[in-house]
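Of the protein chains in this complex, one is absent; all others appear in place.
Chain nomenclature is as follows: A, B and C, assigned in order of appearance, with residue numbering initiated at 1 for each chain independently.
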Amino acid sequence: MSPTVRVKTLTIDGQAVGAREDQTIMQVARENNIFVPALCAIEGLTPVGACRLCIVEVKGVNKLLPACATRIEEGMEVTTNSERVANYRRTILEMLFSEGNHICSVCVSNGHCELQTLAKKLGMTHVRVPYRSTMRRVDASHERFIADPNRCILCTRCVRVCDEIEGAHTWDVMGRGINSRIITDLSQPWGDSDSCTSCGKCVNVCPTGALFEKGKAVSEMSKRQEFLPYLTLMREGKK
Amino acid sequence: MWTTSVKVSPPSEDKRWKLVEATMRRLGHEPSALIETLHTTQESFGYLDDVSLRYVSAALRVPLSKVYGVATFYHFFNLKPQGNHNCVVCMGTACYIKGAANILGEIEKTYQVKAGGTTEDNELSVLTARCLGSCGLAPAAVIDGEVAGKLSPEQTVERLEKVIHP
Amino acid sequence: MSTPKVRVATIWLDGCSGCHMSLLDMDERLIELADKIDVVYTPLMDVKQFPKDVDVTLVEGAVNSHEDYERILEVRKNTKILVSLGDCAISANVPSMRNPFGVEVTLKRAYVENVTLNPQIPSKEVPPLMPLARPVHAVVKVDLFVQGCPPSADTIHFVIAELLEGRTPDLSERTRFGA
Partner (left out) sequence: MIAEELSKTAAAEREAQAQFEHRINVCVAASCLSSNSDKIKSALETEVKKKGLEKSCQVRGVGCMRLCSRGPLVSTETQGEDETQPASVLYQNVTPEDAPALVESLKGEPVKALECPTDTPFFKSQVTIVLENSGKIDPERIEEYIAVEGYATLLKALTTMTPAEVIAEISRSGLRGRGGAGYSTGLKWTTVAKANGGSRKYVICNADEGDPGAFMDRSVLESDPHRILEGMALAAYAVGASHGYIYVRAEYPLAIKRLRAAIRQAERNGLLGTNISGTTFSFTVELRLGAGAFVCGEETALIASIEGKRGQPRPRPPYPAESGVWGCPTLINNVETFANIVPIIREGGDWFAGIGTAKSKGTKVFALTGQIHNTGLIEVPMGTPLREIVYEIGGGIPGGKAFKAVQTGGPSGGCIPAQHLDSPVDYESLIQLGSFMGSGGMIIMDETSCMVDVATYFMEFCMSESCGKCVPCRVGTAHMYDLLQKITRGEATMADLDLLLEVCDVVKNTSLCGLGMGAPQPIFSTLRYFRDEYLAHIEAKQCPAGVCKIHEGNEEVIA
């Protein structure tokens, strides 16, 4: 931290908190044990504000702001859990469930999945919008890992960790809109990728069972994400 | 740290690569030149194949997946060769409310091809445009580069027949 | 005379019967419940016609075939509180895994490609499939959703007990998809 960074005060859900001026609402909320849901944001990677689950209300601002990508300001009054926002978050989760083919009961990540956990935590009991039932091919060409795009929620954590931490940029997103999907290199089988270092970081930051290790059966795939904060500090030359 | 400036050679002797190289040179071989380079490549070769994408990726030092992501994000870029003839149906609002959907439907039915695709015999590529700016001629289509206006579905197919089976 | 018992039914659409097994796992608690409820229809007993004026129906399974579809319409008509029991009823779960492939491919895989003896797609007795396997609430209105694959016996017991008390069970801490 540079010595010129100043401290600002704000309230989150009525609680007065102090924070460094360069922090985001999400960082400050988490430091103060205030839960803000998120699927694309993860400590150590650049926030993109894509999943919209971390939207919060800020007094005096008429649109909802993503906590992951919004810097705090002096005197900000943040509400993280209004009824309105809770309803929006549930519908967004329903959209995610409807977009892919998420069959928790047969998933390697059952019980360790961030999407599943949030659905429970935010009270999403069922999906009201029609399931889209799209056909997506599983890629099992890599010697150690499998990519099942049916379970991908396009959070782009894999893309960012591969680019920002590993420096390989094997992953990216192709297409756009409802036809977007994650790819390796020129949309070729993962196992044929020249750039992939098989480091496995993408697998471990993936919030669902979209990327997993070979040989894992239902419920066996839990992810290890502890490495990320340390590597981030290394990258920034702070360790 | 230093960056080496190893020159990446074009994939073949084809003279059209000179045009692609010129665009990259004009923009200093910066990664940001990607879209402009893809434009020149498509203009020169008609579409973007894996060979071109790999070359552009290497020459501009942009990761392969990023090149592919960009090439598939923008609908202007084709990753497949186009048919011998093409028909662009304008789907701008003015054309739409004057029946552009019926024109497209008739073409799709007659030639068994979906918008964005090419017929099996490679004779016709059917495309849609957001607006040709020929709203005064609505509904309009461009057949092999010639704008045709105030079309009916039947007339459109007639015109296409004249081009495909002269 | 005691107060009339609550009329409860269970039906089994396209599911693995796991939810019904879980129901039976309530063991001796079933006996206690028998004082308060009348089980008027269930695949576990021999009743042909779904009765009228059912208070609570627990549905296991997705709406997959035309028969499922006709049955759930009938059930809804005659039920006050309709409960989607388990992930198949709620999300179409495993039965929905055939959706991306379409009916034809699915039947071919099941009855032709994976069969060595007299492979053929049945035209009688097996109810025809609908284009998509769907959750129950995509077809009729559902009043309560009990997640789980299957929901545990405790969860099911809790649901019934709460309903008997006239309360809407709060399941947020008790179960989830895939539980």
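Everything below uses one rule, namely that a residue touches a chain if its C-beta (ideal position, glycine included) is under 8 Å from a C-beta of that chain, and two chains touch if they have at least 3 such contacts.
This one's a predicted model, so the numbers in the text were calculated from it and none came from an experiment.
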Residue of A:96, A:183 or A:196 in touch with the missing chain, whole complex considered: A:96
Omitted-chain contact residue, chosen from A:10, A:51 or A:119: A:51
Contacting the left-out chain in the complete assembly, out of B:34, B:53 or B:113: B:34
Missing-partner contacts on chain B, residue numbers: 30-36, 38-39, 62, 66, 69-70, 73-77, 91-94, 96-98, 129-138, 140, 147, 149
Where the missing chain touches chain A, by residue: 47-52, 55, 63-66, 69-71, 88, 91-92, 95-96, 98-99, 128-130, 132, 153-154, 173, 175-180
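In the analysis below, only the chains that are shown with their structure count from here on.
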Distance from chain B to chain A - Cα centre to Cα centre, in angstrom: 34
Between chain A and chain C, centroid-to-centroid distance (C-alpha), Å: 34
Sequence positions of chain C contacting 2 or more other chains: none
Residue numbers of chain B (touch at least two other chains): none
Interface residues, chain A side, partner chain B - complex: 163, 168-176, 183-187, 194-195
Footprint of chain A on chain C - complex, ascending: 84, 87, 90-94, 96-97, 99-101, 132, 134-135, 137-138, 142, 145, 147, 149, 171-172, 176-178
Contacting residues of chain A [partner chain C, same complex]: 97, 101-107, 110-111, 116-117, 119-120, 123, 125-128, 130-131, 133-136
